[in-house]
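The complex appears here minus one protein chain, its other protein chains still in place.
Moving on, here comes subunit A:
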Amino acid sequence: MLAIEGRHGPVIHDANEAALRIGMKRGARIVDMRALVPSLRVEQASPANDAADLAMLADWSRRWCPWTQVDGIDGLLLDTTGSDHLHGSEQALLKEMQDAFRKLDLTPRLAIAPTIGAAWALARYGAEDTDSCTPGKLTAKLDPLPVAALRLERDTVQLLNRLGIKTIAELAGLPREALVRRFRKIEEKNANPVIRLDQAVGRQPELLIARQARPPLRVMRRLAEPLLDITGLTQILRDLCGDLKPVLERAHKGARGLAFTVYRVDGRTCSSEARTSRATRDPDHLASLFDGKLERIDPGFGIEAATLETVDGEELGAMQDGLTEQAEDELAFSQLIDRLVARLGMTSVLRPARRGSYLPERGEAWVPASEEDAPVAHAVDRSAATPLRLLERPEEAEVVHAVPDGPPALFRWRHQQHDVARSQGPERIAPEWWREKSTARLRDYYHIEDSQGRRFWLFREGLADDGRGSNPRWFVHGLDA
């Protein structure tokens, strides 16, 4: 028995046949049922996993026909129109399906009918496990079934039952005008017996929407003889890139990520990946992304096949050569970025991005050049005030100063003394109280030139009497031209 969390504690989500036979009902509370049958075995239900499994099963059942769809939480719809003769007949198809599902330890209830509604009704409420129904016998088959077989929700079924309508035959026997008028305001299909009845008998069409399977954009080359020499791989890769171009063109796609896989004779595979900063299908460029990566592939006892697959793609329409050089420049530049990223890694090819902060290390970040980055609102422009180079982190300096809160007179940085000749400042940057702790201290930045003309960017952290620690310390934060 499977339990799911209900409004007042766990309730029965579903139960096996044995449990149903002794009177367990779906939706009943577990504690009540435990009182009746103390020996119940209860497990937690997981509807998400069930749905995923059902979707997989829908793909798997494409072996019988090209269009399959998941129906609700416990059903599959297959459009076998035109595919049954491939398996002999409808009966043979049903038999084959039943065997296949039984091999998976599943107990299917199967029905073939001219409409989706009829098949649904026969599968769930029909007398037999497998049932097939021809258009001529449709009403005869449906008539004895209860109205719940019309895919109606509980309230509607209850309403019809109260009106004395128990079977589909009784519903179909009512004057149609009266029925339509009674339910004319209800648009919900599950609550409107007229629509459902029409769908079941085929007066109203219903579509089966199958999930489109997208074949992977992959090309393969098999080698006549196992390849032992790694240098031959370059040629194979170039051929594969050439093969991939028409495949991508047909799909109107451009590659953003590529995986090159080689299959060795001993059954192992080696693969190598590359990424691009914009969608492309230029064979030369794609091949160049793997420069230096092929050497790492170990051919072992020989390579017998190789594939190239796009692991990540983007829509890319047909391209026209630009009328201006600008576009070509952009393309060449992005290809350069790709090649650099392929060799150095994404975090090593960077471009500056301004951020909304006056603290230099937060005001500008180096972001991967291969990724699009939305400009930050309220970015701070500090081009006039900042030095040309910024040290990775501020380095502490020993400072002698003439006045406590003034510029330094000399400082020692990395074991060497610099006499300050000229200085400009301070430029005071207050701590960002919304980010930092309350003990963070302000910074007074000074542009400093030493006696030899070298320029530095120093700051004093805090003031002598700000009550946020001991004496203020000095740091070298940047070097200037």
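The rule is simple: a contact is a pair of C-beta atoms (placed from the backbone, for glycine too) under 8 Å apart; a residue touches a chain by one contact, two chains touch by 3 or more; residues count from 1.
Rule of thumb we're sticking to: contacts and distances are computed from a predicted model.
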item: Omitted chain (choose from "Carbohydrate ABC transporter permease", "Protein ImuA", "Anti-sigma factor antagonist" or "Pyruvate:ferredoxin oxidoreductase, alpha subunit (EC)") - UniProt protein name; value: "Protein ImuA"
item: Among A:Pro431, A:Gly462 or A:Gly478, residue touching the chain not depicted; value: A:Gly478
item: Omitted-chain contact residue, chosen from A:Gln212, A:Thr231 or A:Ser383; value: A:Ser383
item: Residue of A:Arg109, A:Arg124, A:Arg182 or A:Arg354 in touch with the missing chain, whole complex considered; value: A:Arg354
item: Contact set of subunit A toward the excluded chain (per top definition); value: 329-330, 332-333, 335-337, 339-340, 343-344, 348-352, 354, 360, 363-364, 366, 369, 381-384, 386-392, 413-414, 416, 421-424, 447-449, 451-455, 478-481
